[in-house]
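Comments concern the structure below.
Removed: one protein chain of the complex. Kept in place: all other protein chains.
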Amino acid sequence: MTATVQTPGRAATPPPRPLDRRRLLVDAALTALVVLALSFALVGFKIEDVPGGLDLLLRFDDVVVAAALAFLVRLGVDLLGAGRPLPVLATSLALAGALAGLLVAEQGQTEPGALTRWLPFGAVVVDWLVVMIALGFAARAAADLWRRRATVAPVATEASTIAATLRVATRVLGPLLLGVAVTLPFLPEVDRRILDIAILVVTYVMLGWGLNIVVGLAGLLDLGYVAFYAVGAYSYALLAQSFGFGFWTCLPFAGIMAGFAGILLGFPVLRLRGDYLAIVTLGFGEIVRVVLLNWYQFTGGPDGISGIPRPTFFGLELTRTASGGGETFHGFFGLTYSPTDRIIYLYYIVLALALLTNAFTMRIRKLPIGRAWEALREDEIACRSLGINPRNTKLTAFSIGAMFGGFGGAFFATRQGFISPESFTFIESAIILAIVVLGGMGSQIGVVFAAVLLIGLPEIFRDLQQYRMLAFGGAMVVIMLWRPRGLLARRRPTIHLPPEGAGR
Amino acid sequence: MSPPGGQSPASTPLLRVEHLTMRFGGLTAVDDVSFEAADRQITAIIGPNGAGKTTVFNCLTGFYKPTVGRLTLEHPDRGRHLLERMEGYQIPQHAGVARTFQNIRLFGAMSVLENLVVAQHNALMRASGYTFTGLLGGRGYRRAEREAVELARYWLDLVRLTDRADEPAGSLPYGGQRRLEIARAMCTRPVLLCLDEPAAGLNPRESAELRDLLLHIRDRERVGLLLIEHDMTVVMSISDHIVVLDYGRKIADGEPREIRDDPNVIRAYLGEEEDEALPPEVVADRQSARQPGC
Partner (left out) sequence: MGYFLQQLVNGVTLGMIYGLIAIGYTMVYGIIGMINFAHGEIFMIGAFVSLIGFMLLGLAGVTWVPAMLLIVLVATMALTAVYGWALERVAYRPLRNSPRLAALITAIGMSIFLQNYVQLLQGARVKPLQPVVSGGFAFLADGDFTVNLSYLQLIIIVVTFALMVGFTYLITRTAFGRAQRACQQDLGMAALVGVNVNHTIAFTFVIGASLASVAGLMFLLNYGVIDFYIGFLAGIKAFTAAVLGGIGSLPGAMLGGLLIGLIEAFWSAYFTVEYKDVAAFSILVLVLIFRPTGLLGKPDVEKV
């Protein structure tokens, strides 16, 4: 929470100690054994669908390779810890080189599969991952070696340097990111696919900022945020379908409905603490989804609602031809029609919504209600002793967060043109919460980083579809282990003591 | 109901506790305790550990609902309030009772100054038009915030934390945190300040400073103080009035001089076996030896 970023451990490079070879080997062997046990059943046998039932497919080579790799990894970690980077460097480089060579050769092969039997694991991606890990070990070992050579160890100041760099970086980065975000559609190399990804990322940034009010500022653990997102989306879809209202008319309604839902849920449950609140909000999220799924007459059930109107630009439609008496955007301005126009417009809508959320949060942090939220996060009992009404204060945070979720939902509905309960599962809540926590609770720019990392990167590597969620879950774990307080956990005070006599 | 025992000051008391009883299941933590605290005076509540002192505080400040009893606070500026009927957060807001905690409860990640500004929440909420006009950046709110900062500065100067105003409260040393908690309570502009062991863990120099601070609050800020304390040097030197609890019952009530010589009190602190009454200095010494720093 202080201005200095703490990087744990990692003082000077450990001096070489006498090696306890036996222990090293036993350690590595035990690790290999655990991996063997983990992979024995699930990796060793694959349940295959065959006509008339199931069959088992043996994959023991993979089990053996996994155990061997685990042996090497553990050995490498221990050796680095004991200050012996040289063997690690040699082994990992050799391994990475051999494997990468095979992979490249395999790709160049005219007859695919000729070299495959020399490659561990059936999947090329996994092999490349092994190469990357080996290279990581090599880099770490090389760094250790270099540091030992250097006469003055710069390690002691490492933590503070990182902190200073970060501080400067965030100051410069904010405006820079904003600049990129605003000009993005007109940058070279930006095509429709990238714009689509950008819309998705900015949507999550906005939702992250909305949830940040609830989780980051007020410290209320909400695992059912997607419920408010759903309320917003369905409010818009139903209003548009039943009464023919447009996006801009419905947007405030969607927010208000979601905020109202937040009050309804929050009123009874906000006196619960911590994890209990988390589980109740999770339950609420599921209830909303199940109701949407089963209330067929009203929500269309699993079929969802389709034909949700697209947003118009002051009444102008962003389509090739206008529907029923309307006018088109390109027609009005005398431009040639481009289908990307609509995407660009959607992008700017969500960017504006996100910036609105951000501006709101920045502003309200400096108001008494925002400070009371943070105080409540720190110590509820102390708040009560200062005359702050905890329930009302929490309720405002909860419903304002919900309101932004509702805005996000309305945008989602208008972008997709179709919504169904499928889109509002628990995993969405988990993703949004992960963005907030990974970014560093309460940090606005951290949310941006986390959203780009968690949403943008997997979208760009969409070809690896099947590994996407695996990598997502893995990344959540790894980032948290690496920085338990989030990527950018820094809190700037909302008010400074002016010098004596100033402003009077 | 007639005013209970002890001597009552000439004017009406600021706080009147009548027949306060608090039971937790089968345990009676406070048993039919009545006493009064006068305005602009320091009233100390003392007694061995587990005597029910903090429970009395928790009833006064709305954290517990008393099983039996009436707690009346009366002040010319604030009117008359029956504390046992109020919600916890309303007591500081309307009746003007502020408190500190035995185990310090600051907003650790927030800056020292923010802690003091949060304490003025209700006034600032009104000034910010309950957030609506504040969001639009009203002039009235900016002025109110400036005033809030000035009040905070006044207290920061008094507790010598001005140069650490922008640091996180959690990074202050222990003594600084204790002083900040008192300053924060005072920023709510109370008429009665309840301090739960403010001298615990302080060294002799800090303890002396604390005494001066409490006397300042009594004499300059014109606030009544209710004080739970084990450090007898502090209690005896600044209290105007002392209430002694033991096993949840009141065993003595009076001026420091009277309490010092009260055989009941000596028995409670030193046990039944001691026949001869020991000089009060010894009582104080043994007492602080029995409760080192808690």
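Details
Note that the chains take the letters A and B in the order they are written out, and that residue 1 is the start of every chain.
Note that a contact is a pair of C-beta atoms (placed from the backbone, for glycine too) under 8 Å apart; a residue touches a chain by one contact, two chains touch by 3 or more.
Quantities reported herein were computed from a predicted structural model and do not represent experimental measurements.
Contact with the chain that does not appear here is found for just one residue of A:V26, A:L42 or A:A352, A:L42. Only one of A:L93, A:L177 or A:I279 touches the absent chain when the whole complex is considered: A:I279.
Summary of contacts with the chain left out: across A:M441, A:I455 or A:L487, the touching residue is A:M441. Mapped onto chain A, contacts with the missing chain fall at residues 34, 37-38, 40-43, 45-47, 49, 53-54, 56, 215, 221, 268-269, 272, 274-276, 278-280, 282-284, 286-287, 290-291, 293-294, 381, 426-427, 430, 433-434, 437-438, 441, 466-467, 469-470, 472-477, 480-481, 484-485.
Simple rule for what comes next: only the chains that are shown with their structure count from here on.
Considering their complex, residues 61-63, 87-93, 98-99, 101, 105-111, 113-115, 117-122, 124-125, 128, 131, 134-135, 141, 145-146, 149, 152-153, 156, 162, 165-166, 168, 170-171, 184-185, 188 of chain B touch chain A.
Residue ranges of chain A in contact with chain B, taken from their complex: 1-2, 360, 363-364, 367-369, 371-372, 374-375, 378-379, 381-390, 396, 491, 493-498, 500, 503-504.
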